[in-house]
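Only one protein chain is missing; all other protein chains are in place.
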Amino acid sequence: MKIRFLVTGGTFDKEYNELTGALFFKDTHVREMLRLGRCNLGLEIRTLMMIDSTEMSDLDREMILKSCTETSPERIVISHGTDTMSETARYLGERVKDRTIVLTGAMVPYTFGSSDGLFNLGSALAFVQTLPHGVYVVMNGRCFDWHDVKKNRSTGHFEKTKDK
Amino acid sequence: MKIRFLVTGGTFDKEYNELTGALFFKDTHVREMLRLGRCNLGLEIRTLMMIDSTEMSDLDREMILKSCTETSPERIVISHGTDTMSETARYLGERVKDRTIVLTGAMVPYTFGSSDGLFNLGSALAFVQTLPHGVYVVMNGRCFDWHDVKKNRSTGHFEKTKDK
Amino acid sequence: MKIRFLVTGGTFDKEYNELTGALFFKDTHVREMLRLGRCNLGLEIRTLMMIDSTEMSDLDREMILKSCTETSPERIVISHGTDTMSETARYLGERVKDRTIVLTGAMVPYTFGSSDGLFNLGSALAFVQTLPHGVYVVMNGRCFDWHDVKKNRSTGHFEKTKDK
Partner (left out) sequence: MKIRFLVTGGTFDKEYNELTGALFFKDTHVREMLRLGRCNLGLEIRTLMMIDSTEMSDLDREMILKSCTETSPERIVISHGTDTMSETARYLGERVKDRTIVLTGAMVPYTFGSSDGLFNLGSALAFVQTLPHGVYVVMNGRCFDWHDVKKNRSTGHFEKTKDK
């Protein structure tokens, strides 16, 4: 089963700059995380961009869309910042019908030790192998349809739009 | 969706005894790992035993079987040592028909930092939510049917019985 | 040998706020770090403030000075942000003559895994036990006199004022 992994940045891949105290992007940690997980799915990894999802424009989303549809395998995981993950999921969900696309991310950078990234990566890769065509957000061990998901900004958890 | 989590021990939950240099079991780390993964599936966790899977007897497997069938929800994850994970999967696979059961574990103890445990836990919880009734082994990001899986002892990876 | 440990904040004790992505202070990690180091020196720990050292005023320094001189044991370690560590060392060095005071800190927060904090804490506690009265900065495995130390802002390392 061929799976493509598209990297777009997000907290997942942030690093700590010890000279300035700011967070920044260098390279993706996805390969290292897959090694740690002893994952042997033979993923095809491509870094599309390395940005904070609050800065993601519709031009960026168009580029993600193209990478999903042009010659891509049917199953795709996208690492993405959590702040606008639901928006990108909606953008793709309205435009892609013949792919299984899973967006995932992390609340804490992988390099900080206490990250949820490895857990979410494991979940995302599992869901993408079994779900029918559609666009999904995978966070907190759960899977949400693109048309019914939002990030609860006070808890940091994802939930259905009608929840609470 | 109700999911039961059965703890049986395995490398997953081993600790390092700094006085003797030996590995041993104390409590399960599953709750801590779920917290790290910001998982809010509301699992029902039960510790059945805390043993090395090389020491697992058919009496132990019978106890696991009972916990799977008596009043259990339909979806069950079992943490298990990797050495005899395939054997327990077979034992359950031959006896349980109306449950989705996923066995998972780790090659390195969770407490050692470089563990694959969190990744596998994420995968296992995702697969158990989507797979039809059956008994499965989830390791290395992949999912194997109980009747077609073995641990490759020279690589430490799981594979189909016919592989290589 | 009685040693007092004064906590003032600094990168050492910063945490990551997963909802906002900002760094902030909660409680000091010094006790946890001493436990990890199996340290049994019986330190007397007091949190004076929890601030970024760029925000440290002379009023704050006066408070630190008082804690060092009023009824304090002769040997004192102070955890401090690196940005103005040399300034506070100078402030204390010009005013305290009958104490051995060691300032130390970290370039990366302890909670981020890749921190130099535990190494620096080990060094600081060793130097404070053996050095004569004076005020010192301990970073990078080295010990600097208060009147001859500066942080090199392009490398993040401490050095003598005449270096380079």
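The first chain written gets the first letter, and so on, giving A, B and C; residue counts start at 1 in each chain.
Throughout what follows, a contact is a pair of C-beta atoms (placed from the backbone, for glycine too) under 8 Å apart; a residue touches a chain by one contact, two chains touch by 3 or more.
Bear in mind the structure is a predicted one, so any value in this text is a computation, not a measurement.
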{"item": "Displayed chains contacting the withheld chain", "value": "B, C"}
{"item": "Residue among C:47, C:67 or C:129 touching the omitted chain", "value": "C:129"}
{"item": "Residue among C:23, C:96 or C:138 touching the omitted chain", "value": "C:138"}
{"item": "Absent-chain interface as seen on chain C, which is shown", "value": "33-34, 36-41, 107, 114-116, 118-127, 129-131, 138-143, 156-157"}
{"item": "Footprint left on chain B by the chain that the document does not show", "value": "11, 16, 18-19, 21, 23, 107-109, 111-114, 153-154, 156"}
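We adopt the following convention: only the chains that are shown with their structure count from here on.
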{"item": "Those chains which touch chain B and also touch chain A", "value": "none"}
{"item": "Centre-most chain, if every chain is reduced to its averaged C-alpha atoms", "value": "A"}
{"item": "When chain A is superposed on chain C by its C-alpha atoms, the rotation angle in degrees, nearest 5", "value": "180"}
{"item": "Centre-to-centre distance between chain B and chain A (centres being mean Cα positions), rounded to whole Å", "value": "26"}
{"item": "Between chain A and chain C, centroid-to-centroid distance (C-alpha), Å", "value": "39"}
{"item": "Centre distance in Å when chain B and chain C are each reduced to the mean of their C-alpha atoms", "value": "45"}
{"item": "Sequence positions of chain A contacting 2 or more other chains", "value": "107, 114, 156"}
